[in-house]
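Here's a structure for you.
The other protein chains are all here in position, but one chain of the complex has been omitted.
Order of writing sets the chain letters: A and B. Residues in each chain are counted from 1.
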Amino acid sequence: MARAWLHWFAVPAGLGLIACGAAPEEARFPNRPIEIVSWATPGGPSDLLARALAEAAPDYFEGQRVSVMTRQGGAGAVGMQYLRGRAGDPHVLGVFTASGTVNMATGRIPFAPTDFTPILRIQVDPFLVAVREDSPFQTLGDLFAVARERPGEVSMSGFGAASAHFLGFQRLRAAAGDPDVRWIAYEGSGDAVVAALGGHTDAVHTNYNIVREHLRAGTMRVLAVALPLTALRDTPVYVGEGYDLAPVHWRGVVGPPGLAPEVRADLRERLLATIRAAGFQEYMARAAMEYAVMDDSDAFGDWIAEEVETSRALLGRLGLLVNE
Amino acid sequence: MSDGRRRSISLVEAGLLAVVGAGVLLDARGYPAPLIEGVPGPAFFPGLVAALLIACAGVLALRGTRAPQGAPESVRGVLRLLGATLWIAGFLLVLPLIGHLAALPPLVLGLMWLSGERSQWILMAVSLAFGGFVHLLFVVALGVPLP
Partner (left out) sequence: MTAFAEGLATALQPANLTALLGGSLLGVFAGAVPGLSSTVGLALVLPVTFALEPTPALLMMISIYMAAEYGGSITAIAIGVPGSSPALATTFDGYAMTRRGEAGRAFGISLFASMSGGILGTLLLVVALGPLSRAAIAFGPPEYFGLGVFGLAIVANLVGKDPLKGIISALIGLVAFLVGLDVLTGAPRLTFGSTTLMDGLGLVPMLIGFFAIAEALDALTGRRPRVDGTMGMRAALPRFKELFRLWRPILRGSAIGGVIGAIPGAGATIASIVAWNEERRLSRTPERFGTGEPAGIAAPEAANNACVGAAMIPLLALGIPGSASAAVLLGGLTVQGVAPGPLLMTEQASLVYALYAGFIVAVVFMLAVGRLGIPLWVRVVSLRPQILMPLVVAISLIGAFVLRGNLADAWFALFFGLVGFLMLRRGYPLAPAVLGLILGPMVETNYRRALALSSGSHTVFLESPISLVLIGLAVISFAAPALRGRLRLGNPDADR
């Protein structure tokens, strides 16, 4: 099958270790079904991550049923509310992403990183800038040069306003000296790609998995990507182009607040075993995701807090903070 | 209903629509300015809709009553309406607390009673069967967690 190339970057088969409960107290965990709360769009990357985890997890949670609990609404607030309300209960987990930190940063939702117990980060999905194959732009430099020459004439489509995608691009733009590139917000990443494909916008700011097939077919080109990807080996990286930053989308797992350190360590081991399972690896390859595991829960917590701070500072500079 | 009374109800109706329009206009004053000069921002469309709504309310108030004529509102009818609304609201309030198995049968039973069903046997059987049906279908067969 033509997707064999995908397996180039699949992580070598996992260790398959099954973590046993760390403390004798926790030997009884898990004693009922596990819920993974998902507040993302059904079928989207974050929702799929939740479902792939639920599919692979039972083997590492003593055979307990693991189900995805859909709680959409309020820009994620409904799901977060549910998770926060289950303080101290390790049977409820949530898929937490960059969008969550941006919504916290804007002040749209009344949540803080401290409302949850960070467990581990699983994926990092670098942003990239892509154009239609016949675009005059060959490099990011070309695009920004034209934007500086003719302010407002270069348009960039992408998912959402004051979203993780938007902020990722604003960070890149700031590093390029704030050339006037017009951000055109779309309802979804797919719609933003169609806009660029149809020539309605000059370029699109998105992630690899959305444009993968268009790159293979040659209908689109990537100007530069934030972090090197195995599948985009010959593509320039932001740093190499002179922009010293790497804005990424990322996804991880958090628990409700108030999990004891040993409970958290237990959950982390079980989840690590889950994401190393063959079934999960297959999903990662098929969804065109590369592992970027951050299995130090404290470091993950710091990462979340730092993301909120960076986003808040940038939003403040752009005048986009919601008045609280 | 007298003509005068119908006219005043019509005015209340127009007034209500105008208040909604004014509320939208008021809220729109707090929206951020357009990001790009010369391009409508987030306040443009709400302003347009609110202005049209207020204009329509004005026409409605001026042209007088043309409401559908029907039988007059009966006191019992209004009581049933209020009862059903409160009953549904009560259901939504207690649903997360007591769960669907306990909350659904009383909801159905109450609404059937208000609709005029008086057979105790039917009231009990239908409401209990419905609760069980929803549970089996959603929770057991489809695996949807209900509160």
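Please note the rule applied: a contact is a pair of C-beta atoms (placed from the backbone, for glycine too) under 8 Å apart; a residue touches a chain by one contact, two chains touch by 3 or more.
Source: prediction; values computed, not measured.
S.K.: Of A:P33, A:G152, A:G240 or A:G316, which one is in contact with the hidden chain?
M.R.: The single option touching the absent chain is A:G152.
S.K.: Out of A:I109, A:A147, A:V181 or A:A203, point to the residue that touches the absent chain in the complete complex.
M.R.: Per the contact definition at the top, the residue touching the missing chain is A:I109.
S.K.: For the full complex, which residue in A:R51, A:H205 or A:R268 touches the chain that was left out?
M.R.: Missing-chain contact among the listed residues: A:R51.
S.K.: Could you list which residues of chain A touch the chain missing from the display?
M.R.: 1-3, 41-44, 47-48, 51-52, 54-55, 67-75, 77-78, 106, 108-110, 152-153, 155, 160-163, 166, 182, 184-188, 190-191, 193-195, 197-198, 200-201, 209-210, 212-214, 216-217, 219, 282-283, 286-287, 320, 322
S.K.: Spell out, residue by residue, where the missing chain touches chain B.
M.R.: Considering the whole complex, chain B reaches the absent chain at 13, 17, 20, 24, 27-28, 31-32, 35-42, 44-46, 49-50, 52-53, 56-57, 59-60, 63, 66-68, 70-71, 73-74, 76-78, 80-81, 84-85, 88-89, 91-92, 95-96, 100, 104, 107-108, 111-112, 114-117, 122, 126, 130, 134, 138, 142-147.
Keep in mind that, in the parts below, only the chains that are shown with their structure count from here on.
S.K.: Would you mind pulling out the distance in Å between where the CA atoms of chain A average out and where those of chain B do?
M.R.: Their C-alpha centroids are separated by 39 Å.
S.K.: In their shared complex, at which residues does chain B touch chain A?
M.R.: Listed in rising order, the residues are 32, 36, 143, 145.
S.K.: Can you check the complex and tell me which residues of chain A touch chain B?
M.R.: 35, 67, 69, 152, 182, 319-320
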